[in-house]
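What follows is an incomplete set of chains from the complex, kept in their original frame.
As written, the chain order gives the labels A and B, with residue 1 at the start of each chain.
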Amino acid sequence: MMTGREYRQSLRARKPLKVFMGGERLKDPTDHPIIAASINSIALTYELAEDPKYRDAMTATSALTGRTINRFCHLHQSPEELYRKCGMQRLLGQKCGTCFQRCVGMDAFNSAYITTYETDRKHGTDYHQRFVEYVKTAEAQDWVVDGAMTDPKQDRSLRPDRAPDAYLRVVERREGGVVIRGAKMHQTGAVNSHQIMVMPTIALKPEERDFAVCCALPADSPGITYIYGRQPCDTRLLEDPPGANLDIGSPYGGQECIIVFDDVFVPRERVFMDGETDFSGRLVETFAGYHRSSYACKTGVGDVAIGAAALIAEYNGTAGAAHVRDKIVEMIHLNETIWSSCVACCYKGARTPAGNYLIDLLLANVAKQNVTRFPYEIARLLQDIAGGLLVTMPGAGEFRNPATRKYLELYLKGAGDGSAENRFKLLRLIENLTLGRAAVGYLTESMHGAGSPQAQRIMIARLAELDKKKEMARRIARIGD
Amino acid sequence: MMTGREYRQSLRARKPLKVFMGGERLKDPTDHPIIAASINSIALTYELAEDPKYRDAMTATSALTGRTINRFCHLHQSPEELYRKCGMQRLLGQKCGTCFQRCVGMDAFNSAYITTYETDRKHGTDYHQRFVEYVKTAEAQDWVVDGAMTDPKQDRSLRPDRAPDAYLRVVERREGGVVIRGAKMHQTGAVNSHQIMVMPTIALKPEERDFAVCCALPADSPGITYIYGRQPCDTRLLEDPPGANLDIGSPYGGQECIIVFDDVFVPRERVFMDGETDFSGRLVETFAGYHRSSYACKTGVGDVAIGAAALIAEYNGTAGAAHVRDKIVEMIHLNETIWSSCVACCYKGARTPAGNYLIDLLLANVAKQNVTRFPYEIARLLQDIAGGLLVTMPGAGEFRNPATRKYLELYLKGAGDGSAENRFKLLRLIENLTLGRAAVGYLTESMHGAGSPQAQRIMIARLAELDKKKEMARRIARIGD
């Protein structure tokens, strides 16, 4: 396994990525302060694995090699391991208070492990063995793998045939591999990855076979362009002095990109689906299921939000007010309700024909549906407890300028250890969580990541076994007696 | 284990209970149509245990004797068994759509098993062995045991010393046993029980030792009076003709009583706490914890409610409407969210020093808190989908009278197999669930059973480890750096 330091070095060791931000191609993305914040988060997945206190949480025993590996590379082998995965995600959320970007690859691994197995069984292909080799390498290299699913879609009412650019596709099949063209949207942690694993975005029809492609390739493959996503308050990370910037709220960050594949070659041994449209829906659903349970991380961010609420209440001198205490209980209750559905979908997980474990799909969709609601309410309550200063507070510059600092130190000081500076830092964290960079992950990504709310509702409807429930009602009502 | 039939006989075999209902003492409570409906529910706990299809769900292997016993008498031996308990409760909710009354005894067993063990360790008493003997007998006899906790309380702002009648207490300690006086409120299934297990209702102070009493006694002990609780629509069960009454909504029912103990003697070997006030709070909390997780049953009733919604939508010809389908998804989502928290608190359960398993207390309180909210919303959505006929429909008499039946058959008929009669029966079930006898269990009892909402909030606040969360916020905000 890599150390955090080695991970950072490994990013620099890649061929120069073509990354655009701020209207320019970046020289070295890893040096950019905005990207550095996102690397801080993902590096935690390595650093905590080194820490004896967290090693159990962060590592697992490879089912393929028996070696100790980072859990993010792991094929889950039991309900308990599914639960441990959620525990790791909550832990990381608590440590960085934002998105640590490494889940998509793990979820892609576990879902492709299933579908390559099933595809081979039906079609006599050899994807599964290829994929197993790939996972072995990923485990050994301790890679960050970007799981790339969402296509641009453009006008969502059009199918791929009427909007081919809206969906990534194979444009050429060559000796030794395929050439892909298109884009993947909302790519979390893309620039911080070693590899990209491409998957189709929807269930496809037989005639849409060029769009049914799943494959993996190095992040520094020729033909790839990364267009970096903008986040609220991102440029505060560029303000002076970088080391002591009080306005950033948190040294951690998330990362979102558009990845453009402008005719990129992928060698055959890294192609795990090519035209088997009958398995595209299965791969999407399985990945979505795993990934919906991965939103367990938001309960870790929720813990930070709850802690921030409790602390700012102390600083404001309102910690004893009944309504404040009650709101904090409500935040905890909502956070633990999300957690409950994550825990439940793990323990009700089941062994797949391929041998790894899949979370319970109904409960995973329930979990994610709660994630599309409760963080917004937790954030609202956090703002309620924080007070209006949250958005009316001056910037760090005023805190450093003696002409204004004297006033701020006098007027902003709170109760307990709530010096003006501590209160300032804490309010910036709260801003970060509810309106800033971390809100991207805690709110909007909670809404849309791993599928928008309606996607979960469709799955819930499908999995609910409504006919059985109708029969229950019928019997008690004695209909048919 | 008893069969359903044997259970019904065993109730008749008791000495005549002193049961009051309708202003009179009942001759034989088991014959009374209102009570018969509640017996139908509790008898299911025996009948399903006989059914090969459900035997696994309904039975367990005794940790005390190794024999196969009804799970309601079982001391849970693993997280999986805690989960199976919840599964059994959901199943029974699906079968009767109301309260089946047998959970309190099971939860009392598991909590007293813990506290007697702990009391003995601290005080050198011998309660645990006594209690083990008691449980062995209960398992062998396959008893229904009423777990009797809630005292009258009267003015809740007064402690026992200022309102002694408000709390059950030992009024005499004799050779061979104790004499208790007081009442227990909200006693679910009391008249359908073989035994009553008395527990204190609050954490007590050292000077309140007479109130710290836990003991078990036969339901037909001299000095006990049962005052039967009234429920909405209960007397419909008395209407003519009993066999074919269309207005009852369901042949199943719940049961609530006040039990008055007018100086009742309990022999020493059935006394499991007598004055150890330092364990009263522990017993209350442990029992409450188990019992809160037992509200898993409401997801079974929720399944019936969802099924009823789907079916009435078919009858109304609205099953295809997008808003109807969406409301049903919402009902499922809420129901499964409750279920998730029940499942989670089981799988995160842990072995106690006494050896049985206790659910995770935080998550059990979260589960119950959700139960105080979501069934009300599910019931509201069910009424939304059902339509106004739910409360404007004539009674069964009009359905049997040819002068009106012809009109009803014409005007009330719906789509599909929604004949007027089927629609009528189904609407009566929906009335029963949302405004009638079953609403007692599905709504109000969901609110107050196993502790009112505020009781859970107090526990959630206590168990949330807020200091750890504050530290998380502090670190990310770099407070103290």
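The working rule: a contact is a pair of C-beta atoms (placed from the backbone, for glycine too) under 8 Å apart; a residue touches a chain by one contact, two chains touch by 3 or more.
Keep in mind it's a predicted model, so treat the numbers as computed, not measured.
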What is the total copy count for the complex if 2 chains are drawn? 4
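Quick note on the criterion: only the chains that are shown with their structure count from here on.
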When the centre of a chain is set as the mean of its C-alpha atoms, what distance in Å lies between chain A and chain B? 41
List the residues on chain A that touch chain B in their complex, please. 83, 94-97, 249-252, 303-308, 310-311, 325-326, 328-329, 332-333, 336-337, 339-341, 343-345, 347-348, 362-363, 366-367, 369-370, 422, 425-426, 428-429, 457, 460-461, 464, 466, 468-480
